[in-house]
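All protein chains of the complex are present and in place, except for one that has been dropped.
Chain IDs A and B follow the sequence of writing; residue 1 opens each chain.
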Amino acid sequence: MGIINTSRIKSPWIMHFDNSSCNGCDIEVLACLTPLYDVERFGIVNMGNPKHADVLVVTGPVNRRTARVLKNLYAQIPDPKMVIAVGTCACSGGVFHNCYNILGGVDKVIPVDVYVPGCAVKPEAIIDGVVLALQKLSKALGVAK
Amino acid sequence: MNQWWIAIIAIIVAPIIGGFLAGIDRKITARLQGRYGPPIVQPFYDFFKLLGKSRIATSRMQFVWIYGYLVFMITCVVFLVLKLDLLLLIFLLGFAGISFVLGGFSSKSPYSHFGANRELMQILSYEPVLLLMALGVYAQNGSFMISEIVKPGAAPLLPSLWPIFIAVLLVLTIKLRKSPFDLSTSHHGHQELVKGIMTEFSGPYYALITLTEWYEIVLVLGLVALFWANPLWVGIIIALAAFVLELIIDNIAARMTVGWMVKFTWAVGLVLCVLNIAYLYLIKGGA
Partner (left out) sequence: MDLNWMMAVAILLPLVAGILVFIIRQYHIRGLIVILTAIALIINSILLMLHGPDTYTPTSHYWGLAITILDYAMLLFYIYAGLSLKNWLVLIFALTQIIPLAYWEFGMGASKALEEIKPAFVFDHLSIVMVLVISIVGSLITIFALRYMYDHEHHKEIEKSRQSRFLFWLVMFLGAMNGLVMANNLLWLYFFWEVTTLCCFELIAHDLTKEAINNGARALWMNSIGGTTMILAMIYLFAKGGGTAEMLTLESIIKAGGNQAMLLLPVALMCFTGFIKAAQFPFQTWLLGAMVAPTPVSALLHSSTMVKAGVYLVLRLAPAFAGSYLGIMVAICGAFTFFAASVLAIAQTTGKRVLAYSTIANLGLIIACAGINSPLAIAAAILLIIFHAVSKCLMFLCAGTIEHLVWSREIEDMEGLAEKFPVTTFITAIGILSMFLPPFGMLLGKWLALESVFAVPLAAILFVIASAATMVFWAKWLGRLLQVLPRLGRKFESLSLSYSVPLWLLVLGIFVVGIGVAPVYQRFVSFAVNNVVAATEAFAAGWNIVVPSASVAAGGTGALIGSFPVWPLYIVFGVAIVLPLIFVTVKPGELRPVYLCGEQVGGVDTDEWITTADQKAKLQLGGFYWQGATGEGAVNPWFYTVSIALLVILFAVVVGVSL
């Protein structure tokens, strides 16, 4: 099914989930959608619903309450799916590491495919991260890129 | 046999046209917003990607109704190209819409219920206008058959049915789910109703809905084109112009409430239709 694999790479729909971010990264994620960066060029659409998403973009460190929600949302995304941890906090917990209410990075709860560090992350870096995720996906699917 | 071939070709070609129209829609919308936009074939990428996703379900019945939505929409397109009964076509379109609504009702999800109820209100808004359009065609032609509209030598409908045409443009906005009437499902994420009636459909079944929407675009634009069926290319140009007009309205309008939609379409659409039909009835002296 070559056409389906090609399409998977051409049409990653993302869902953005904010754990307990300071909103710095969130604003940068939204900036990607603005005319300046326009990620829809690559077929990237921001969905509000895990059931329609292919890529879960997570910002902020996981805390004890959001861990449950994150797991639920991840389970509701149909396969194949990718997870991108956006921002230092999402990668490792960042400055919140070892806080009493913080579990740490996103990978403490769900498997992460791509880490995009930065505080806050630049939109270019986020786009890079998505491209990297797509490359990883295409490698997994065996599509030449 | 000829009829079968026309039907088969329509079933194959209609979604391709619809898909490209959806791509053009996204491109023009992006340009209107100062963006570059996705490639024209982007809807096809989305479609095939969705087909390849794994299937997840919240209930069995929701899938059953989606097939109903698709098959009845295809039937409508076949009715259009085979030039059958316009009134019956509109009733069949109603079944398609109701199937979709029932699919939305089939899972215990608040968002999909919101969407389904709003979709019902949309049906309540546009159904009378479409039925009155059929009656207007009858008033003009003395027949409900589409073959009578497109037969060579038949006078174009637009000059005598222009008020109904305006009302049908309103319906077009609702059917294409454009602002200010993108009520039952939102084309963009991050809204209070998530994805409305489509929330619980994912993967291959979302692809089926997309496919149905492509058929729907072709169907409703075909209905618009009927207003100038001789020569048909004028009608097609009018339909495409109407489509671009809808995109512009979509980008300059905010979403309104459901109640406003019903009131507005009835107050404007129905009244235009009624005046049009009353005028035709009076000049033709009945029947």
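One rule holds for everything that comes next: a contact is a pair of C-beta atoms (placed from the backbone, for glycine too) under 8 Å apart; a residue touches a chain by one contact, two chains touch by 3 or more.
Just so you know, these numbers come straight off a predicted model, no measurement behind them.
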Please identify which residue in B:A14, B:L120 or B:L157 touches the non-displayed chain.
B:L120
Based on the whole complex, identify which of B:T29, B:Q42, B:S107 or B:T173 touches the chain you can't see.
B:S107
Contact with the hidden chain (one of A:P50, A:G87 or A:G104):
A:P50
Residue of B:I17, B:A30, B:V71 or B:V234 touching the missing chain in the full complex
B:V71
Taking the full complex into account, what residues of subunit A touch the chain not shown?
17, 49-51, 68-70, 72-73, 75-76
In the full complex, which residues of subunit B touch the absent chain?
54-61, 63-64, 67-68, 70-72, 75, 84-85, 87-88, 91-92, 94-95, 97-99, 101-102, 104-113, 116-117, 120-121, 123-124, 127-128, 131-132, 134-135, 138-139, 142-145, 147-148, 194, 199-200, 259, 270, 274, 277-278, 281, 286-287
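By definition in this document, only the chains that are shown with their structure count from here on.
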So how far apart, in whole Å, are subunit A and subunit B when each is placed at the average of its C-alpha atoms?
35
What part of subunit B is in contact with subunit A in the complex they form?
26, 30, 33-39, 42, 44-49, 51-56, 188-191, 194-195, 198-203, 206
Within their complex, state which residues of subunit A touch subunit B.
1, 3-8, 10-11, 13, 15, 35, 38, 40-43, 45-49, 51-52, 54, 76, 78-80
